[in-house]
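Missing here: one protein chain of the complex. Every other protein chain is in place.
What follows is chain A.
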Amino acid sequence: MGWRLTLRPYLLIVPALLLTCGILYPFGLGLYYTLFDFSASKPQPDMVRFENYGAVFTQEAFWNSAWVTVLYAVGAALAETVLGVAVALLLHRSTMVGRVLEKILILPLMIAPVIAAIIWKLMLQPSVGVVNYLLRPFGLGGVQWTDTPTGALLSSIAVDVWVYTPFVAILALAGLRSLPASPFEAAAVDGAGWWYTFRRLTLPMLWPYVLVAVIFRFMDSLKVFDIIYALTEGGPGDSTVVLQIRAYLEAIRFQRYSFGISYTIVLWAVVYLAAMVLVKHLGKIQRKAAEVTT
């Protein structure tokens, strides 16, 4: 009986241990590979220590990709948050139309992002695409949506927003529906207006939910690949080559494995740091929201 009691704690941690090993093993191996000059042309490589990271950081292409990645992630996360919260506020009034819209709203989330990008690629096609067709009466039928650097980046962000705004809206709506009724009733009795109530009650209490959505969307947008690759392949020029695409090109298309993995490790570090900061911020906001509720 004694040995069972001694062993039980260890047995209980076995699943977590296996899971941790399953995560850490490929990660560690990837990290280890970045210390070599491993590529298709050099299958038995030499140890180069941190040279790959040095090469990554001195590449102009890296800084361009890093800048594009940040622009994309901030733009997409910001637009999705604003639109998502707005949609949630509209749907919060539980009318029949609202309930129907709620069902429709979730549709983009059921489509694979790469498919969404292909659909939008066809819709944005300048000569036969439906977007230009609809804009033609307003004299805007000749827009080359993805042929200019700014257009390509904005179009990619727009597709991301189309796919993921419902995700933010659903989270925000769940948050709205879980807020206590009494502070709002008290505000109504005091004759507070909609804007005042929104600013002083709804938003502070809703922030924790919104921030969870922001964390998910910001981290995902930093790691974007499918939408941009299907829509623009990273072009025109290098204007939409985000870090993930650069890593893919290096590791898969050009077969410089170590160099490609180095890019992903750098991206991982960026995502990790961003997540740490946001999660720390989330804790503070949750405490503030609790104060408002009480």
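Brief remarks follow.
FYI, a contact is a pair of C-beta atoms (placed from the backbone, for glycine too) under 8 Å apart; a residue touches a chain by one contact, two chains touch by 3 or more; residues count from 1.
In this text, contacts and distances are computed from a predicted model.
Hidden chain, UniProt protein name from the list "4Fe-4S ferredoxin-type domain-containing protein", "Alpha-ketoacid dehydrogenase subunit beta", "Acyl dehydratase" or "Multiple sugar transport system substrate-binding protein": "Multiple sugar transport system substrate-binding protein". Set against the missing chain, the residues A:126, A:183 or A:204 yield one that touches it, A:126.
Against the chain not displayed here, chain A makes contact via residues 6, 10, 17, 21, 24-25, 28-29, 32-33, 36, 38, 40-41, 43-45, 61, 121, 125-128, 142, 144-149, 152, 232-238, 249, 252-255, 257.
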